[in-house]
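A short write-up of the structure that comes next.
Missing here: one protein chain of the complex. Every other protein chain is in place.
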Amino acid sequence: MKIEASGASFSACSDRFVTTGYRRSMNPMEQLDELARIEGLIGIPVMYPLQFDNASIIRDRMVKMGKKVGTVAPDTYIDPLWKDGSLTCRNPKIRKKMIQLIKESMDLCHELDGSDVLLWMAHDGYDYPFEDDYNMRWGYLLEGLAEVASYRRDVKVAIEYKAKEPRTHQYISDIGKSLLICEELKLPNLGIVVDIGHSLFGGENPAEAVALAARYNRLFHVHMNDNYRSWDDDLLVGGVHFWETLEFFYVLNKIGYDGWVTIDIWPSRVDGFKALQESIRRVEMFAEMARKLPLEEIKRLQDENQTMDIMEILRKKCIRY
Amino acid sequence: MKIEASGASFSACSDRFVTTGYRRSMNPMEQLDELARIEGLIGIPVMYPLQFDNASIIRDRMVKMGKKVGTVAPDTYIDPLWKDGSLTCRNPKIRKKMIQLIKESMDLCHELDGSDVLLWMAHDGYDYPFEDDYNMRWGYLLEGLAEVASYRRDVKVAIEYKAKEPRTHQYISDIGKSLLICEELKLPNLGIVVDIGHSLFGGENPAEAVALAARYNRLFHVHMNDNYRSWDDDLLVGGVHFWETLEFFYVLNKIGYDGWVTIDIWPSRVDGFKALQESIRRVEMFAEMARKLPLEEIKRLQDENQTMDIMEILRKKCIRY
Amino acid sequence: MKIEASGASFSACSDRFVTTGYRRSMNPMEQLDELARIEGLIGIPVMYPLQFDNASIIRDRMVKMGKKVGTVAPDTYIDPLWKDGSLTCRNPKIRKKMIQLIKESMDLCHELDGSDVLLWMAHDGYDYPFEDDYNMRWGYLLEGLAEVASYRRDVKVAIEYKAKEPRTHQYISDIGKSLLICEELKLPNLGIVVDIGHSLFGGENPAEAVALAARYNRLFHVHMNDNYRSWDDDLLVGGVHFWETLEFFYVLNKIGYDGWVTIDIWPSRVDGFKALQESIRRVEMFAEMARKLPLEEIKRLQDENQTMDIMEILRKKCIRY
Partner (left out) sequence: MKIEASGASFSACSDRFVTTGYRRSMNPMEQLDELARIEGLIGIPVMYPLQFDNASIIRDRMVKMGKKVGTVAPDTYIDPLWKDGSLTCRNPKIRKKMIQLIKESMDLCHELDGSDVLLWMAHDGYDYPFEDDYNMRWGYLLEGLAEVASYRRDVKVAIEYKAKEPRTHQYISDIGKSLLICEELKLPNLGIVVDIGHSLFGGENPAEAVALAARYNRLFHVHMNDNYRSWDDDLLVGGVHFWETLEFFYVLNKIGYDGWVTIDIWPSRVDGFKALQESIRRVEMFAEMARKLPLEEIKRLQDENQTMDIMEILRKKCIRY
């Protein structure tokens, strides 16, 4: 399985209260050293603008580590330049800048043989009733996405939807809106990242979300973490939602998903190394379990609407007691 | 304004605990008598199958009352026949029955000169992880909706999305999925009912939902009530969410909405007559306020991203102190 | 383990939409027949007023079935008489009636050698801002609880807290308020039922709730079911929250809980017999798993704040892959 992770587990994990962070932040090189020691890790995302002098440093380093580049992630969320929106900013210069940044990220993705470019439009939303002209900004969003996805068809761009944080409302909030955009724009290289945590706290069942995304050939990437269904806690994979995470892999298996599985956790107070390693172990566990489940029998029971019989199978096959 | 309400406010309002209901349920004729006394009410929906011997009884009665028929609502949710889904039922006979029921409702709607046929697919969903084959059932849903909306183009059919209740998950859960369906099927008489309460407890901002629905020419109907953002409490209009309800009417005004505004409340313990009358008074109030708000000034401040100045206007124009 | 269940799994499970229910409701005698066939079931609760002619019919029947009486549950929630509150009703006659009903339930509990009397004050709450005089009604609540718990000290009365449904707000909403009441009234026979589902959708961690209740010697009873953290879905035990349910039993084990474990599910659409039987199998499973977990090692790791090491143990000990 193509498991990917960034060095976030080795960063300071600061928040709005503990602004200096919960531990010393390693620099990008140190983070790569740590990632090199993680077992089961195949790929590493690259941020753009680069945290290194040039792309060849990364490529060489990846080769030496025996890792591949997964996602290329343009900075759509860290720079306060985007605070009032990027692709949907009222200011056309900011919109242009973001379009340019994404295009350059697409070029870099091609150059590094990455899998796709991540579009998490973190600040493209609003906070208050009456703050915004929704139709106008939805128009900007579609224009911007059309322009970047048309720029070069040989690079995938993948929308990561999220309902809130850092805004109280983000425009691309759920799987429905994400698919609506993709189907409207009809560009085959525009697709979706389903972050299991975003799906969970957005009130969705993540397994349904990936099934729908796959139905429309838009499932480009998945992100793994967990939370308590009210916020993006970015906890250990499967730390809370055991069955939903298993079903997520069950559907990935069923649809033949062969893309990256990115660990996207935020281990503020726990050991970052252990949290990342255990998350990978659990991804391997869930994938293994999903493969061993009796697909045909479950499919038959689903068709017969025998949910309790499925529950019995799950108990007997999955739990050790 | 075209305000509509059913006789639900004069029904027993039973629930899973108080199965005999919170008061005596009036019969359909008595309910009409009560509705006749409500001020400001223009339209009344008709259930199908009919609660009366034939359609002419209703038509005559409506004429005598000076009311119009609004929605025709096929029973997609009361009959336990639909408990395992209707348009998405695994059993093709049930799917056919529901399609037939909707078609007959469309004929009735035409006959009674109603506004549209309500499609709330209450039981088309699932309750447990692993219960369902999502892709298969999404396929059934699209097939069924295509068939009914194609049956006769001169009658509108309007999807009412809802995230949950009576199931823990309904397939047509939010504005994004609703628009995805409408845009995929490309049938101009297939549109959307935005129930402000469903939107609120689904984590949406209802004003954004109607703006988006209108952008795609799919806003056919709106339902009014209120809740605490976690369940479909169906409370008095504006009883909780004052600003969001006002913004909802502000956007309706802006897009030139001229359809029905249906009061869809469930006054279990409070006086049904008063709850319905006060809801209508509040719809009139919100509509009046929305008309009086300085649209151009607010639009300019929105474009300048001056949210706090908008907040000041709202305080000064809307609140009496 | 003392596992208890009512016949709810064999009732019609009606709700506000499907008022005729999702299946034919068995009568109380038929329900007992079904319960007799359930494996692992030890106890059955008794409703008061009785669904049978007299108490001896129940006692004899229980003896014949080899079952014990667990809870005695006064009807605090079905009769519309209580719709505006019972112990907190503004009408003193209603308050008296409820007090009387509870006292008679306590006598019955003594007569049948039941474990405790269930106090779920379903309608003691409010629905709207400005509806209520909170302090006055909190006073009524304390008065009523003091009177019933003082009536006879040899019968336990157990408060079941719940945040909402059938009201949007119930007064006894969480573990904190429940313990506040118990500690204020200082009556040793007044305690708490922790319903794992109420705790989950109330935003609590149920394991913390039982640990706190036990700290104050107020944990009298537990109810088992599951939901999606926003409503009282009353799903199959462990159907959603695997880890939280396991930790719940882990803490029950740690504190030496030896009371009843009541299956409190509401299987509307699934087979009631299978849902109840599988719930019991899962309670047995969780209890067995909790017993096998290395308590000392986990305690040591908790004290060392090594959460990720605990997660590794849980994966290795609990999951089959």
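Quick notes on this structure:
Per-chain numbering from 1; labels A, B and C assigned in written order.
FYI, contacts are C-beta pairs under 8 Å (C-beta built on N, C-alpha and C of every residue); 3 or more make two chains touch, one makes a residue touch a chain.
Because the structure is a prediction, the values reported are computed rather than measured.
Here one chain is not drawn; of A:121, A:240 or A:310, the residue touching it is A:240. Listed by residue number, the positions of chain B touching the unshown chain are 203, 228-230, 236, 239-244, 270-271, 274-275, 278, 281-282, 285, 288-289, 292, 306-309, 311-312, 315, 317-321.
Taking the complete complex into account, residues 13-23, 77-80, 83-84, 122, 127-129, 164-166, 168, 227-228, 230-231, 233, 235-236, 239-240, 266, 268-270 of chain A touch the chain not shown. Residues of chain C in contact with the chain left out of this view: 84, 90, 127-135, 138, 163, 169, 173-180, 183-184, 202-205, 207-208, 211-212, 214-215, 243-244, 246-247, 250-251, 298-299, 302-305, 307, 310-311, 314.
As a working rule, only the chains that are shown with their structure count from here on.
Inter-chain spacing, taken between the CA centroids of chain B and chain C, is 35 Å.
A separation of 39 Å divides the Cα centre of chain A from that of chain C. Among all residues of chain A, those that touch two or more other chains are 203, 243-244, 307, 311.
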